[in-house]
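Yeah, one chain of the complex is gone here, protein chain that is, but the others are all in their spots.
On to chain A.
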């Protein structure tokens, strides 16, 4: 069981929820930029949430399925199509052998996730299949996918196989090589991708070292996402943030969503491929519940930061997790009675 890459798109990598437990050895976490989208894509094809799928960036790849597969797309809307016909996101889709998945113009968001029932049959490296490009670790030979790659897939589980049989009948009746499930999660519960975001954050450990004016800028002014942004960090353009008394700091841990400010004064938000430690002052920390939305912000998109307390951030964390778990329950029920 496998699929072939006919064209690789801008940056298509294998990602799961990350390589956890090795940061003390300098090994980054990596993983999906929008973890919520990957989790939901996996749930829709009956996979455990941490199963590896593909992260597609802005310009999607062209993929031919060599065997029948149950797939789901979540995250950014990159105009997906199967055999040239538009296909809906956020729902299970059966693609039969020979069907070709392609993408068009990005409509909303920056990163889409493709989950395959059963997952990708690639060896985990240090407990994860996530691709860490700089160290050449994980995924498919530690690199982004290329034209001509054949990506092996594992066998779908019984839940997925049952849905595949139902959808195969529908596809045959329609005389085509694909069929969507008739059901999908309530759209009201799914994330919307916008080009102007309010992002909530707590103050960072070095917040108090910044001038009062800079502290004010952070919460009151608008920042935009520089084109020099990638999976490692989002560079922001806007008013400069400066320390009251410039000083050298000792390196310490940094994490996904840490807002660092180098000497130049323009903030950088660390993203999924963030280094494990850093020495720039940490003015703020984006709340976990807002990281998925930030991961989907298009280049040039606008950000306004809003301060929340740690207690609020944790309340929002639990609410977000509760919502994903409620969706999981609903999807499980649907998969049991396709």
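The rule is simple: a residue touches a chain if its C-beta (ideal position, glycine included) is under 8 Å from a C-beta of that chain, and two chains touch if they have at least 3 such contacts; residues count from 1.
The rule we apply is simple: contacts and distances are computed from a predicted model.
If you look up the hidden chain in UniProt, what protein name do you find among "5-oxoprolinase subunit PxpB", "YCII-related domain-containing protein", "Amino acid/amide ABC transporter membrane protein 1 (HAAT family)" or "Chemotaxis protein CheA"?
UniProt protein name of the non-displayed chain: "5-oxoprolinase subunit PxpB".
If I consider the whole complex, including the chain that's not displayed, which of A:158, A:173 or A:250 touches that chain?
Only one listed residue reaches the unshown chain, and that is A:250.
Among A:23, A:79, A:157 or A:195, which one is in touch with the chain left out?
A:23
Residues of chain A in contact with the chain that isn't shown?
20-28, 125-126, 134-135, 137, 202, 204-205, 250-255, 257-258, 275-277, 282, 285-288, 310-311, 313-318, 321
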